[in-house]
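Removed from the display is one protein chain of the complex; every other protein chain stays in position.
Here is chain A:
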């Protein structure tokens, strides 16, 4: 599609983007770690969809 680069951005814009990216990445890592720990604490697999994958494989075997 009409994706276009805005790479003419000046240095300040690039610095702001770097900060935004770092902040977002840090927040995601914190949040994902917390989510993993909460799942483990509840005795759940890390992937919430794991049980559905198992179910699907079993279903395939029956067929």
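Convention: contacts are C-beta pairs under 8 Å (C-beta built on N, C-alpha and C of every residue); 3 or more make two chains touch, one makes a residue touch a chain; residues count from 1.
In this section, contacts and distances are computed from a predicted model.
Remark: of the listed names "Eukaryotic translation initiation factor 3 subunit I", "DNA-directed RNA polymerase II subunit RPB11", "Protein-serine/threonine kinase" or "DNA sliding clamp PCNA", the one matching the undisplayed chain in UniProt is "Eukaryotic translation initiation factor 3 subunit I".
Interface with the hidden chain, as seen from chain A, comprises residues 1-7, 14, 17-18, 20-21, 24-25, 27-29, 31-32, 35, 38-39, 42, 44, 46-49, 52, 55-56.
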